[in-house]
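Left out: one protein chain. Kept in place: all the others.
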Amino acid sequence: MAAHSDPHYDGLGHHISPVRVYWLVFAALLVFTGLTYAVSFAKLGPASLPVAMLVACIKATLVCTFFMHLKYDERFNLLVFVSSLFFMAVFFGFTMLDVASRALVDPIEGYGVYEQYNPPAAPAEAAPAEAAPAADEAPAAGH
Amino acid sequence: MASIAETHTGPHDGGHHESYLTAKRGIASWLTTVDHKRIGVMYLASILFFFFVGGVAALLVRTELLNPGKDLVEHAVYNQLFTLHGAIMVFLFIVPSIPASLGNIVLPLMLGAKDVAFPKMNLASYYFYVVGAILFILTIVLGGLDTGWTFYAPYSTTTSTSVISATFGAFVLGFSSIFTGINFLVTIHKMRAPGMTWDRMPLMVWALYATSLIQVLATPVIAITLLLLICERTFGIGIFDPALGGDPVLFQHFFWFYSHPVVYVMILPGFGVISELVTVHSRKGIFGYMAIAISSVAIAFIGFLVWGHHMFVAGESSLAATVFSFLTFAVAVPTAIKVFSWIATMYGGSIRYTTPMYYVFVFLFLFSIGGLTGLFLGALAVDVQMHDTYFVVAHFHYVMMGGTFIAFLGGLFHWWPKFTGKMYDERLGKLSAVLVFIGFNVTFFTQFVLGSRGMPRRYYTYQPQFHTLHEISTIGSYILTAGLLVALVTFIKSLKSGEKATANPWNGMTLEWHTESPPIEHNFAEQPICRRGPYDFPEIDESAAGARH
Partner (left out) sequence: MSDSHAAHGHADAPGNNSPFFQHHFVTMTQQASAAKLGMWLFLVQEVLFFSGLFMFYIIFRYLHPDTMLWASEHLLDKTMGGINTVVLLFSSVTMALAVRAGQVGNKQHQVTYLAITIVCACIFLCVKYVEYSHKFHMGALPGHFYSYAGNIPGEPQTFFALYFCLTGLHGIHVIAGIIALLWLMKRSARGDFGPTYYAPLELTGLYWHLVDLVWIFLFPLLYLIH
C-alpha cells in the first residue's frame, strides 16, 4: 500500500533486517548447539553446568536480539523483557536462600532439607553410591 | 466549565451522542460488548454478587462463633464456610474489585482515550472471570472445599474435598487478572491523550499502573503453582507432599510469591481511589503528587521481596526469615508517605462532607490501624506469638476490608453519578458510612484483643474466656451488615428515583468529568487535549478563574 522508498524500513518505519542476517544468526546458533552437545561428552565435572548455561544464554541473546528484533525495537520492550528475568531471579534467589540455609543458623532446630536426603555420614557411603548406578544398569529382577 | 482539558465541543452540546447505557439495547449487546464501560459494569454486577455470597458465608461463620461448640452447622461445614468466604472474597471479589470494575470504567476516561488498548481481550478477561466463577460454584456443588483459601499442601493434596475444581477456577481467574493487567499497562503507555505527560496522570492511573505490573509479574506463578498442585493430587509427582518426597514449605514459597504481591493488587487501587477522593472533596491540590505516584510503584516492587514473612513459623530458615522480616519493614516507608500526603492534602483544604469524603475518613482510620499492626506481624519475635491467631485475621481485615473495600465503596459513591447519570441520597450514604465504621471496628478490633490473648484462627470452637469477645465481634458483624444494606438501598433508590447528575457534580478536574454523565459511547465527542495537572483546582489557582463559565 504505502510506497516505501527505503528498503531498510517498512510502511510503519520499522527496520527490516536483510535475509542474510537471519541465516548468519541461524548458523551461529547451530555452531553453539553443536558446541554444547560436544562439551556434554567432555567430563567437565562441576564446570559443565555453568558452561552449558553460558552457551544457552548466548544463544538466547542471539534469538532475542535478531529474531525478536530487540536490537531495533523500542527500548522499553527490552526493559519489559529483562524485568521478567529480574523477577524470576528474585523468585529463585529468595526461595533458594531459604532451602539452602535451613540448617545454617540453627543446625538442631532447622535440620535442613538437603541433609535429610543426603545424610552427613555420606563420606563413608560416597563410594558405593557413586558406583551403584553403573551396577544397576541391568534391570533389577523382581522389582 | 473549568477543566484540565480543552475541546471545541463541550459536554453540553453533545446531545446527539447516545450514552453508553442506551446506545445499544438488548442483553446480547451487553454480552458481546467491547466497550470498557459496559464490561466494567458487568464486572461490577458480578463482583457485587460474589461479595454478597462471600458476605453471607462470613455472617454464617460469625454466627456459628457466637457460642463455643455448635450453633448452626457442624465443624466440617464450618471449615467449608470459612474457606468459601476466604476464597470467594479473595479470588472473585477483592482482586478484580477496583481494577476490573471501577478501573475498567474510569481508566480510559481519565486518560482521554476512546477505549482500552485491546477491547476484545478486555471482554475475554471478563469471560475468563465468569468461567472461573462457575468453577468455584461447581466446587460447592461437588463437595465443597475445606483447605482455607491458601490451599496449603499437603492437606490440599490429600483432602477428599473438591480441590481440583477450585484450584482450576483460581487458575482461570488468574488469566483474567493477567489480561486486565496487560491491557491496562498498554493503555497507560500508548493511549494517553495528547499533552498527558506522566506527571499529569491522575493518581488513580498511577495506582492502576502499579497494580497491573504486579498482576502481570506475579499471577503466572500462582497459575503454575496451582497446576503443580493439581498434578500432585492426580499423579503424586512429589514436589509439595513430604510423604512423596516433596517440601510443603516450597508450596508456601510458590504460593506467597504470588499471594503476597497480590495483597498490593488489592490495596494499591484503593490507594488510587483515595488519592482522587481526598483531593477532589478537599478542594485542594494533592500534597506530594510525585511522592504518591512513585510510592505506588515502590510498593509494587518491594512487595515482591517480602513474601517469606508468611512463613516465619512454617519451617523457613532463620536466615531467610531475618532477611524477609527486614525487607517487610521497608514496605511501611512508601505506605506512610501516602498516608501522610493524604492528611497533608486535607490540611488547609476546603473539605466537603460528602459520602465519598466520609469513606475517606473511614479508610484513613481503618487502614492506618491495619497497616501499623502489619509491622507487629512483620517482627519475627512477635509473629511467633501472633501467627495464625485472630490478630492476623483482624490485621488483614483492617487492610483488605477497612482499606480496599472501603475505598471501593467510596469510589463507587464518587463515580456513581458518572456511571449512571443519577445522584444518590447523601444522608443515606453518610448513614451507611457511619454504620460501616462502627460495625467494622466492633467486629474486628475485638479480634485484635482475641488474637493477642491466644485465640487461634479457623477454629470451630473456643475456650470459655473468649466467649464475650466473640459475642461482641458477632454483634459488630451485624451492624456492619446493616451499614452495607443501607449503602445498597442508597444505590437502588438512586437508580429508581435519583435526580439527574450533571457532567461534573464534584467539580473534579480529571478527564472523566469532562464528558457527559453517563459518558457517551466513545467517551468523548472530540479528542480531549490535556493542558494542566489533574488536581489544579480553579479555587486555588487564580489564573484559571477566567476559564470558568
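Letters are used for the chains, namely A and B, taken in the order the chains are written, and counting of residues starts over at 1 for each.
Methods note: contacts are C-beta pairs under 8 Å (C-beta built on N, C-alpha and C of every residue); 3 or more make two chains touch, one makes a residue touch a chain.
In this text, all values refer to a predicted model and were calculated from it rather than measured experimentally.
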Seminar exercise, completed: Result, missing-chain neighbours among shown chains, is A, B
For this session: Would you indicate which residue among B:Pro68, B:Pro119, B:Gly143 or B:Pro538 is in contact with the undisplayed chain?
Result: B:Pro119
Problem set entry | Hidden partner chain, residues of chain B it touches | 113-115, 117-119, 121, 178, 181-183, 185-186, 189-194, 196-198, 216-221, 223-225, 228, 231-232, 235-239, 244-247, 250, 254, 522, 527, 529
Exercise. For chain A, which residues touch the unseen chain?
Worked result: 1-2, 4, 7, 10-14, 16-17, 19, 22-23, 25-26, 29-30, 33, 36-37, 39-40, 43-45, 48-49, 52-53, 55-56, 59-60, 63-64, 66-68, 73-74, 76-77, 80-81, 83-85, 87-88, 91-92, 95-96, 99-100, 113-114, 117-118, 129, 132-133, 136-137, 139-140, 143
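Basically, only the chains that are shown with their structure count from here on.
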For this session: Could you please state the distance in Å, as a whole number, between where the Cα atoms of chain A are centred and where those of chain B are centred?
Result: 37
Seminar exercise, completed: The residues of chain A that touch chain B in their complex are 76, 83-84, 87, 90-91, 94-95, 97-106, 110, 112-113
Exercise. Residues of chain B touching chain A in their complex?
Worked result: 189, 217, 221, 247, 249-250, 253, 257, 304-305, 307-308, 311, 315-320, 323-324
